[in-house]
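Take a look at the structure set out below.
Removed from the display is one protein chain of the complex; every other protein chain stays in position.
Let's look at chain A:
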Amino acid sequence: MSLPAAAAEVAADFRDALQDLRMNSRPEISNLTLIAKENTEYAEAISTELEKHIRSTRPEWKLPALYVLDSIVKNVGTPYTVYIGRNLYRTFMDGYLVMDQTTRKNMEGLLKTWKMPVPESMDPRPVFPTEVTQDIENALAKFRAAQQQVQRPQHALPPRPPSLNVAWKGTSTPPQNAPRYVAPNDPRARPAYPPTPQQGPSAHAPTPPPAYHQPQQQAPPMSSVDLADLKTEVTQLIGATQNIFAQNPTDAALRMKLSALLSLKQVLDTQTLPPQQLEAVRQQVRALAPPPAPTPTLAPSTPVYPPQHAMPPGYPPQFPPMSAPPNLAQLLPGFRPPMQPTPQPAPAPTPSALNLAELLKRVSSPAHTNAAPVPAPYQPPFQGLPPPISTPVPVVQAPPPAATPPVNLAALLAQFNKPGAAPSMPSTPTQSAPFPQLPPQATTTAPALGSAEWLLRALSSVPNGTPANGTPIASQPMARQPSAPVNLMEQIELTTVSMKKPRLHLVSRLYEAKPNICATCGRRFESTPEGKEKKARHMDWHFKVKDPDAAKRGVSRSWYIPEKEWIEYREVDETAPNQSNDPSSTTGATKLKKQTKDRYVSVPQDVTLQQVPCPICQEKFETQWNVEANDFVWMDALNVGGKVYHATCFEEYSKGAGIEMPGTPDSVLGKRKAELGTNGEGKKIRAY
């Protein structure tokens, strides 16, 4: 069969399937996604078909079709993003104009997620290039402005019956991200709430989540608009941090920051805070956030969200977010089984006075996560995330401890602050106060988990800083625990005869001395608190490397490291607390790696040049606002002889070629590096 004919056939199949899609049906959407996925060679035909369908079908059937589009671009990605992106503006706006208000909200929710990276993807780029989404944003802003002047809905379509909305609601982006992302959020909200992180936090806004177990939680929010805004900000910050984290997946400091932010979001989502606390939090978040990219249209868009939440909470969860279709489930073997973490009665005691600070602390304490009653898939993706259930969210009690918690929270977050931005809230002395009681497990060499010191240290790349417990040997397992004191060790002569003597009692050192075995790989740990902690980190690591996207991304064998780098290379033990506490392990070579990723070039003015991909990997660059450069930049990029490459690609290339990397153009990079809290691991070469 000739290619065009085959394309036509596939397209016709796809069209038929699309025409059957009358409502938001998860199986159908995943089926269509699967078709698209298996026929990427006909992506253009399929994309055209989909666009045609969205344009031509009845308004109330457009949204499900848009969900198909959404599912395809998120689950399959290129080349669909390219084909669909070309006409996205028209596809989207044509639909938007004929929709009723509620559906528009859903569409806006979709659009919002398209500006972010695909959740859980290692690829930090947004689903669609910013140029594409920005045009739509601009149009929406204009549209809204016009609408507000007219003060009445322009389109007289009758509001759709709520039942329909319900059906659609759960599926902003169908399946792939659901379990992972929902889990860290308020678990009680899950049954009724769709996996909304990409839909923007405001989805949760004024109505607190339907409180299954804590009905008294319904206290009215102080200021819903403020809260929604704040949540938006937090979400944006999370998005930005995720981007960075995706590039530096091993950066413990970033992970910490991210988990703190996620937990902050959780707190915001689940609790009602007095306005002054909100204000404090907001200030911290603002201080943390990079200056927002000049997207003036964003602001107007937010206030329009509230109607969406006006939907009654707690309608039947028609599409449990967990039930990912089988094909996706296969892709994501590492995901937490959906219902597992639902033993509702929290095993951990729930002191009523638990405040925000403690919550955050707990959240960032790996030892705590270990206590999770989740046997199989060990850990949530970021080790800091609390197992949803065992974290007793101190919902109702939040207001009483009034003044202090926000201070703690602010102080805590202030630690993440860049040195430049002045923290508006309290100064260091108060910080240590709320954190004296540490989880008993925290008997490691690291400073008290959750303490300001600990956070500082996590953030700072200065390895010698804060010798709280003064044992800088975390990455030297040998030194820390010799298998037995030398004098007690039976001296075994190194002779042929001596080797033949049975010494079965010694074998216990290999087994009984470490009774705690990892069921996955057989590594053993001591039964001491320290051993437990190591095992927890080890389990974290197991979880982390179960990358469901690995196959999709096409993993390859790396080049071997050259001699000099090898001599400077240090093994990384996944059970070491912060994987580079040893200053000597921060090698010159790996520092260079870090720097490579931080290189950037300004986005070229020329529109065609903006579309040029990296000549090495053929992928496009990610546009970001850069504070230092005060400009939009492509991160991890390098201009060599007029061509822009991904810096890491070029480095890989130049190493093979023995070419010197071009010198760093400005000294700013050095500063940046320090701020980001390098922890000295070469990403590309890191041993997992």
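Definition applied: contacts are C-beta pairs under 8 Å (C-beta built on N, C-alpha and C of every residue); 3 or more make two chains touch, one makes a residue touch a chain; residues count from 1.
The rule is short, and it goes like this: contacts and distances are computed from a predicted model.
Missing chain, UniProt protein name: "Polynucleotide 5'-hydroxyl-kinase GRC3", from among "F-boxlrr-repeat protein 17", "Vacuolar fusion protein MON1 homolog", "Exosome complex component RRP4" or "Polynucleotide 5'-hydroxyl-kinase GRC3". Residue-wise, the contact with the chain that is not shown comes from A:562, picked out of A:27, A:562 or A:613. Of the candidate positions A:572, A:633 or A:647, contact with the hidden chain is made by A:572. Residue-wise, the contact with the chain that is not shown comes from A:507, picked out of A:97, A:146 or A:507. Within chain A, the residues in touch with the undisplayed chain are 475-486, 489-496, 498-504, 506-507, 509-511, 514, 517-524, 542, 544-547, 550-551, 553-563, 566-574, 584, 616-617, 649, 652-658, 684-688.
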